[in-house]
Every structure is written in C-alpha cells, then in structure tokens.
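Removed from the display is one protein chain of the complex; every other protein chain stays in position.
When the chains are written out, they are named A, B and C in that same order, and each has its own residue count from 1.
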Amino acid sequence: MPLTENEFRPKIVAFCCNWCSYAGADLAGSSRLSYPADVKIIKVPCSCRVNPMFILRAFEKGADGVILCGCHPGDCHYSTGNYYARRRMTLLFSMLDYLGIEKGRTRVEWVSAAEGVKFSQTMNEFVEKIKSLGENVRLGDLRCKN
Amino acid sequence: MQELVNRAKELLANGTVQRVLGWKAGDMAYNPEPSYFESEADLSEFVYDAFCGANLSKYMIEASKKEGKTLVFLKPCDSYSFNQLLKEHRVDRDKAYIIGVGCKGKLDIEKIKKEGIKGIESISGIGMEDACDTLKIGTLYGDKECSYQDVMLERCHVCKGKDHVVFDETLLESRDTVDSERFHEVEKIEKMSPEEKFQFFQKELSKCIRCNACRNVCPACSCRKCVFDSTKFDSAQKANVDPFQEKMFHIIRAFHVAGRCTDCGECSRVCPQGIRLHLFNRKFIKDINEFYGDYTAGEDINQEAPLTHFEFSDREPNEERG
Amino acid sequence: MYQIAKNDLPALFRKISETKELYLPVRVADQVNFAAYTEDADVSLETLKTVKSPKDAFFPQSETLYTCHKEENKLSITPEELQNQEFVVFGIKACDVKGIEVLDKVFLSEPVDTFYKARRDHGILVALACNEPEESCFCKAFGIDCTDPKADVATWLVGDFLYWNPLTEKGAALTDAVKELFAEADDSAVQKQQETTKAIVEKLPYMDLSLEGWNGDVLTEKFDSPLWEELYQPCLACGTCTFVCPTCQCYDIKDYTTGSGVQRYRCWDSCMYSDFTMMAHGNNRTSQMQRFRQRFMHKLVYFPANNDGMYSCVGCGRCVEKCPSALNIVKVVKAFQKEGGDK
Partner (left out) sequence: MQRIGVFVCHCGSNIAATVDVKKVVETVLSEPGVCHAEDYPYMCSEAGQMKILEAVKEKKLTGIVVCSCSPRMHEATFRKAAERAGLNPYMVEIANIREHCSWIHKDMEEATKKAVILARAAIAKVNLNTPLQAGESRVTKRALVIGGGIAGIQTALDIADAGYEVDIVEKTPSIGGRMSQLDKTFPTLDCSACILTPKMVEAAAHEKINIYTYSEVDKVTGFVGDFTVDIRKKARSVDSAKCTGCGVCQEKCPSKKSLNEFNRGLNTRSAIYTPFAQAIPNVPVIDRDACIKFKTGKCGVCEKVCQAGAIDYNQKDEIITEKYGAIVVATGFDTIKLDNYDEYAYNQSKDVITSLELERIMNAAGPTKGHLERLSDGKAPKEMVFIQCVGSRCSDNRGKSYCSKICCMYTAKHAMLIRDKYPDVNVTVFYIDVRTPGKNFDEFYRRAVEEYGVNYVKGQVGKVAPLPNGKLLVQGSDLLDNKQILKEADMVVLATAIEPEASVRQIATMLTASIDTNNFLTEAHPKLRPVESPTAGVFLSGVCQGPKDIPETVAQAGAAAVKAIGLLAKDKLTTNPCTAKPDELLCNGCSQCANVCPYGAITYEEKEVNDHGIRETRRVAQVNGALCQGCGACTVTCPSGAMDLQGFSNRQIIAEVDAICR
C-alpha cells in the first residue's frame, strides 16, 4: 500500500520466537502473504524471553501496538517457555487494562512454523485493530513524540 | 508489652539470641523506629504499640549476616513476609528467633491528621493492654478523640488474620480488625471505563516523587540492585520526568513482586504522597487468585509460585479481561 | 498593609494569574502540593505543610538543559530557554522562604546556575505566616519566626481576611497590579494573631532544640562518632527525606534518548541512594552509614562551614513526618546531645 499523507500509520513491534513464529513469518514471506509494513519483527529465542520491560519500552519509545508470537502451547521448542510467557503476559495485559490502556494494544498469538497464513492474517488483523484504536497517547513518553 | 521486654531479656541473658530487633520509642507518641537492642539496658527504650506498623522482616536480610541469632518480633502479617524471604533464601531461619506478636491493628498517623487533629502532644489508647476503641489525643489545640478503627492503616481493615505462619513462640493476643472487602477497591476500579481508569491512575501517580520509599520498604523488593538503579535494561531513573515513567516504575515494580507480594501494605503506609500503592499489588493478587487459583505469598514456602509455575489449561492473555 | 476578604481570594488569584503564572498549595488526589493555579484548582491555604516544599518552583525535580536533534547527518543543539516571564509563588511559609535562601547560597554563588537564577529573578514570593504550627515544626531553632515571614510580600490569614504587606520592590509592583481588590488595613489583627501563634510556638516539643556544638569546627569529632553506626540502622536508603526537604539541592545530570535525539536533563538526586556520586571507579561512600552520615553532616557541619554558619536545615519538619522509619534530623541532633550530656 503506498503511503498517503495524513493516514495514521501505526508503529508495531512483533516479538517472534525463533522456532515457530519467526519461521511462520518466514513462511508468510515465502508464500507472499502480505501484511502491512507497519509491523517490524524482533527475533527472540522463545516467547518466554520477552520481558514486560521490553513491551513497555516499545510503548515508551512510540509504539502503538505490541504483539508477541510464540509456539502453540505444548509445542514450545524449550517445552515450557510459552507457558510462562502466557502467565506473564496475562498478568501484564490485565494490569495495562486496569490502568486504562486500551484493550487490544497488546496481543499474544501462537503461530507455528507451518502457519504462514495465520501469521499474515494475525498481523493484518492486529494492524487493523491498532488503526481503529488510533495513536497510542496513554502509554508513551512525550519526549519521544516529536 | 512488658511481656515482650521480659522475654527479650531472658533470651538475651540465656544466650539464645545476640540481639533483639524490635521497635524503639520515638520522641513523639507516634514515631517509634525499627531498632536493634543489644543489651538489657537498651531494652528500656523498647516499645510495642499501635504505631509499630513497620514490618521488621526485611531487616532480617541484614540481620542474617550478623554473628549469632537475632530475636525478631513479627506481627502476623509480617510473618508472611519473613516466610517469603525464607523461600527466596534471603533470610536465614537459623539466625532468627521469631516471637510472633499479637496485633490489634496498627494506626495511620496521616489518617489522624486528616481528621483535622494537629499539634499532637500525646496519644493514649494505643497500647496492647488498652481497649483500643477510642484514642484520646492531647494536642496544642485542645484534647481530641477519635475512633481507633477509623484511623487504622488500610491493611488492617483487610487483615490476613491473627495467625503467624512462622514463629518460635507467640506472645500477646491479636484482635479481629477486618471490616472491609480486600478486593473492593480493586473491583471498583475494574468497573470504571478505560478513560476513568486512566484518569484515576494518572492523577494518583502524578503525585509520585520517586523517592523509592515504597520500593525500599518492601520486603519483596529486596534486590541487591533494582533495575531502576542499574544499567541492565537501560532503565535507570532517578525522577519521573514524564508521566510514562511514573507508570513504568509502578507497573514493573508490581510485576516484579507479583506472586511474591504478601500484601503487607508497607508501600502504602510509607508513601509520602499517600499514593494507594497496594492497588497495584492487590490487582495482581486478585488476578492470580482468579486465573490460577488462590495463592497467598509467604503462606507456604513449599508451594509453587504462580509465575514460576503453569498449567496446560491456563487462560489466554487475549481473553476478555475484567 | 492591605486586607482582602477570604471570600475574595479567588478573585485575587484570578487577577494575578491573568498576567503571571501563579503557584500555590493545591490539593490533588488528597495531597497538597504547590501547583499552578487553574480555575478549578482545589486551593488549600489552611494546609500548614505541603508534602513537597515549594523549592520546585525554582529548582524543579527535573528540568531539561538542552536538546540535541539529529537529522540525517546533521546535529543541532538547542539550549532550553531560561525563565523569562514573571511568576508568583503564593503561600510559601517562613521556613521554606529560608530554604530558598539556602538554595541561593548554592546556586547563585559562582559559578552561577543560570537556570536557577532566571527563575529567582522572575519569581515573586508571597509568603504566608503560620497560624497553627505543629509538633513537628522546629524552625525557631534556626532563628526563623514563622509568624513574620520575610519575602517579597508577607501575608497573614486572620479571621475572615488575608492581610497583605509588600516588603520589596517586586512585592510592591505585584501589589500595585492587584491593589484594586485590596482595602487599606492596620496591623492590629495581625499582631494579635502573631502573639497567639508565638505562644503556641513556645509550647512546641522541638522548639527548644539546641544546635549547640554543630558547626564547621567539629568536623572530625562528629564525623568519627560511633553514634552514626547506631543511628543509621533503620534507614531504608529511600529518598523521601531528600525529596521533601526544602534545602536539599543535589542533582544528577542525565541523558534521555528520544529516538530523534537526546535530551539532557537534570533531576534531583539523593545522597541516600547507593549510586549517588557514582563514578567510573565506583562510589566514594560505600555503606549506608556513610550515606546517612553525609546527609546530616552536610546540613549541620559542612554547609555552615562554607556559608558563614548558615545551616542547610530550616526546621520545616517534613522529614520528621515523612520518614518511613521515623528517622530525622531532630533525632540525630538529640542523640548527639544526649551523648554529650552523658559524658
């Protein structure tokens, strides 16, 4: 999609685990399943590597949405990592909600290496969601806004 | 109170303990300080009354490094903190002689002042031997009275109970102080609209001066070096320059103590700006109870902690959350 | 001297804020601190002590010094603008006025701190005398008369009126601008209130606090005292005392990366913190005892040694009220007194 003036283009950080979701993103790529360029992927070994600090950091520095993708529960390369990630993110998201941060700015999705289609769909949906929420004004450092 | 002093003297005299960790009378009715007593003579300044709110369990980290045993007085709620520290290998059970002391609810001087009482010269009705129903307060501006229950610390209204979870012996009776639902405040906020929640916390947190009192008093926040003081995450902060940093600090602090916080209420007690910090920790406690089953940090040191444990059937983070 | 009915104070605040930024004690989320006046601000002049001192008005908890901006390969540096508009701090108490005098000693002596100076030059202090001092107050120990504050304007709340007395040129100019709201008054009501208040002051538990023996000459004696080892024990190493203190003036300078550049800012620091004055080689005070000692030695020994005997404590009593472990400067002074007496 070409850039048009004034259109809100969200900044989206996607943390993807190396074994499933990053490979799923690769498969989406090799299958030419497009999703908006607003999504930028950071590779982590496992979803359990993602510290809530990273997510808040992304918002601090101007991200409008953060999504964490990992192997399906039960399929973690390290067998248990995503289970810990699931609990951590459940609590973190609940806290963000409690503080009045819009639901949906954060998301967790389990995407396997075979699910290129799901990866692309998930990213398309997530970008749409963030666009509907608009710019993140509640959880950013104003110094990074200009 | 004299029983405590007598027992402490005995234990010092018979060599069971090398020192006593308790509270020392302050120069005003309401400001006793945590203190070590090394001798019988020192104990003349020992006090235990309604203003001894300070949780001494965190001091046991340092006390565990000292030679010999330390006698420590722990209120029922403090004993949970000690147990949690024990679970995390931060205190040495063999270095502690724990006397579980009873508690009739501790008082919040700020609440007394909020009642319009100032120039306080004396307060009576705060001893363990008192009825603890009404406080008689002598002030520069005349004698005042107020209800004990009304000016208790927030945590005492939702007290965890009269039982100590770890002790060598117990002294003095506790009394029931619960008159509120523990999660009532949290539920009230949960029911707000996102906009209201945001405004509420924005306002509450705008008061934060980042003095770190909440962190430094917290028995769970016992890191040798806090991430907010270190370069490990490029996250060192000394002031809240932007409202984001207020949130960041308190979210991460709450997250780091999630599943470890015993809800001892010290953070709210010490905040110079009266920020209701327990609202953060208690939110996580409520979530953990709801999502993963009831869990009380510090209750049982052998129980799996909620964040270092999981079930295959745990809920998904994206689920509608209340 | 002028007077204005308490009921008309909103009109006065509105009038002042038409042309100048006005800071005064405002209640936000149940706590009273100095904040900018707005139409719907919950102004609380009855509050004896704001949680934080009003030193923020001249030495904010954090302030940007300059901003670096990077675009492609071009780097631009923009210094932060200095204060250039007049502003009024209303309701500052005598102790806090003295606190600003202490800050002046630090920031206005060479090399002058331009940010601070600009604010001092443009700030007008309207002090408010204390009526009902509290048990934590000990300003008298530092020679401060809380009933007679010395600022650009001194004011008193007595009965249904605020009495207003300009003391300096700046104060007179401000008075002229709002005079239409005032009526002339004599000082009898004020004097009467001052007497009442002074009688209370005499009864305050800390007012007899003696600072005898605290000066620059006792440096090593005090420094080496074994008392510190005992006194510091309950200290949690938080910065509460520092941050509520009207005279603490230590700051750190830090950089914040904004993505497109860097903001260099300074913010309050606390000598209670373990990484205070952290340097490449480490820290020159490695234990909490040393850090604890530093704070009181600075206020009662080092500062007077360098500033003609002026202590950098004004007896506001905020630390007395706010320390989580009930430690404070009074306890320290008394402990040394007792030690001396015992000898």
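We adopt the following convention: a contact is a pair of C-beta atoms (placed from the backbone, for glycine too) under 8 Å apart; a residue touches a chain by one contact, two chains touch by 3 or more.
Since the structure is predicted, the reported quantities are computational estimates derived from the model, not experimental observations.
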Identify the visible chains that the left-out chain touches across the whole complex.
A, B, C
Residue among C:P10, C:G143, C:G259 or C:G340 touching the omitted chain
C:G259
May I ask you to list the residues on chain B that touch the chain which is not drawn?
65, 88-90, 222-227, 230-234, 256-257, 304-305, 307-309
Considering the whole complex rather than only what is displayed, give the residues of chain A touching the chain that is not shown.
1-3, 11, 13, 19-20, 22-23, 25-26, 28-30, 32-35, 37, 40-46, 48-54, 57-58, 61-63, 71-72, 74-81, 84, 88, 112-114, 120, 144
For chain C, residues touching the missing partner are 72-73, 257, 259-260, 282-283, 286-287
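The rule is simple: only the chains that are shown with their structure count from here on.
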Which label fits the chain touch graph of this model best, line, ring, star, complete or other?
complete
Identify the chain whose mean C-alpha position lies nearest to the mean of all protein C-alpha atoms shown.
B
Distance from the CA centroid of chain B to that of chain C, rounded to the nearest Å?
30
Cα centroid separation, chain A vs chain B, in Å, comes to 37
Per the centroid of Cα atoms for each chain, what is the distance between chain A and chain C, given in Å?
46
Do you know which chain A residues sit against two or more other chains?
141, 143
Give me the residues of chain B that touch two or more other chains.
241
Mind listing the chain C positions that touch chain B in their complex?
28-31, 33, 48, 51-52, 61-62, 132-136, 200, 203-205, 233-234, 236-240, 242-244, 252, 254, 256, 265, 267-270, 273-275, 320-322, 324-327, 330-331, 334
Which chain B residues qualify as touching chain C in the complex?
26-28, 31-36, 54, 59, 109, 118-121, 140-141, 203-204, 206-207, 209-213, 215-217, 225, 229, 238-241, 266, 269-270, 272-275
List the residues on chain B that touch chain A in their complex, please.
186, 189-190, 192, 194-202, 227, 233, 235, 241-245, 247-248, 251-252, 254-255, 258, 280, 283-284, 287-288, 291-292, 306-308, 310-312, 314-319, 321
